[in-house]
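Have a look at this one.
A single protein chain has been omitted from the complex, and every remaining protein chain is retained in its original position.
For subunit A:
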Amino acid sequence: MRYLPLNHDDRRAMLNEIGVNSIDDLFIDVPKEAQLSGAIEGLNDHISEMAVERHFHGLANKNMVAGQGPFFLGAGAYRHHVPASVDHIIQRGEFLTAYTPYQPEIAQGTLQMLFEFQTQVARLFGTDVANASMYDGSTACWEAISMAGRITKRKNVILSGGLHPHYVSVASTMARFTKDILDIGMPDENGDADMARLLSSVNKETSAVVVQYPDIVGNVQDLRALSASCAENGALLIVVVTEPVALGAVTSPGEMGADIVVGEGQSIGVGLQFGGPYVGLFGCKSKYVRQMPGRLCGETVDAEGKRGFVLTLSTREQHIRRDKATSNICTNSGLCALAFSIHMTLLGEKGLRHLAMLNHQKAVSLADKLHALDGVEVLTKQFFNEFAVKLNKPSRAVLHELAEQGILGGVSMERLYPGKDALENIMLVAVTETSTDEDMTRFVSVLKELVA
């Protein structure tokens, strides 16, 4: 028990000091019938550090690692290269093992970082303000919908067919209990039909319209007409970004009139991690700041007039506001926000723009190669680093065959939209800076055989 510093003599001395005979005397409030005396059946006793490592290596070796071969999965989680310094810095004990900065005088490191993170996110999104991180993109999306309800006092929410189906699922789960009414669309490859539906559906009853940018099939669309229509009807436009690297290449949602922009920050600094932990991004117009969910870090001064940072507007938060709180966030994703912020600092504007164009160029290149194959059609016309591909057979089986040959080829739409037969031949292909020419060549040649 290498983590426990007390030895037998310490425990004896402390029990004496307390004035009890045994440790059991400190558990007297637990009813007898609920006290466990011996071991719990089926649970092993402690093992050495080396034995734990062996066990974990055994489990890890059963998984196919993304970096092991050609890799083209996206759909809300993207594989990007993370500079070595990012993980090195977040493992400094003063960041890694600090708590929520409730004592600002000895938490300026975390607080200044969060202030810088908020500034970076706001600039990336084109919003006035941003918060200090949410759990992930999908829960941030729900929090945005909930916030729009508080602002507009309306219950009707229109979800674009281009919104990630798992985000739709999270919103549907919550709406079932909050009585929000969701109008949910289905994806279409160029987004035109979806946009027409959104424009014709928004009215004076609409609380918010939620669109993803780029959307689930990779499509990037101009949102200005939609934001104008929302403004005219008193509805809020919520834009969801699951691939923030895209914003190094395309016009920001804020510039196109979005009221709230939420996103998944995993792409920058955090890594794939089988789905979590990730970091939710959340920005909005400054007039809505007091309805924002989650933590906010603000600038102030100390008693000597020196600049410092504190968590602020916490009267909106659940530990104070109780049943009137603006969100479910308590623990957030501070360390992932730090990773995001360090990576963003390393990139800078120049690096982010370069990275974005590299992603886009590689995606265009692969899309053209795939489109040239018989039995393969690239459906998405305007995209950043991800696009939809239609095969001449069910995509799930093809992806399974690819995996057998060491290629992780994409995400089957059938997995995302169960029961929608029309989508079963479609897969989503994502390309990032980590995809080499050799990876793409091998992917194309194996796929060519599978669809022949």
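Keep this in mind: a residue touches a chain if its C-beta (ideal position, glycine included) is under 8 Å from a C-beta of that chain, and two chains touch if they have at least 3 such contacts; residues count from 1.
Simple rule for what comes next: contacts and distances are computed from a predicted model.
In the listed set "Amidohydrolase-related domain-containing protein", "YdbS-like PH domain-containing protein", "Arginine ABC transporter permease protein ArtM" or "glycine dehydrogenase (aminomethyl-transferring)", the entry agreeing with the UniProt name of the missing subunit chain is "glycine dehydrogenase (aminomethyl-transferring)".
Interface note for the absent chain: among A:145, A:226, A:260 or A:355, the touching residue is A:355. Only one of the listed residues, A:26, A:181, A:231 or A:372, touches the absent chain: A:26.
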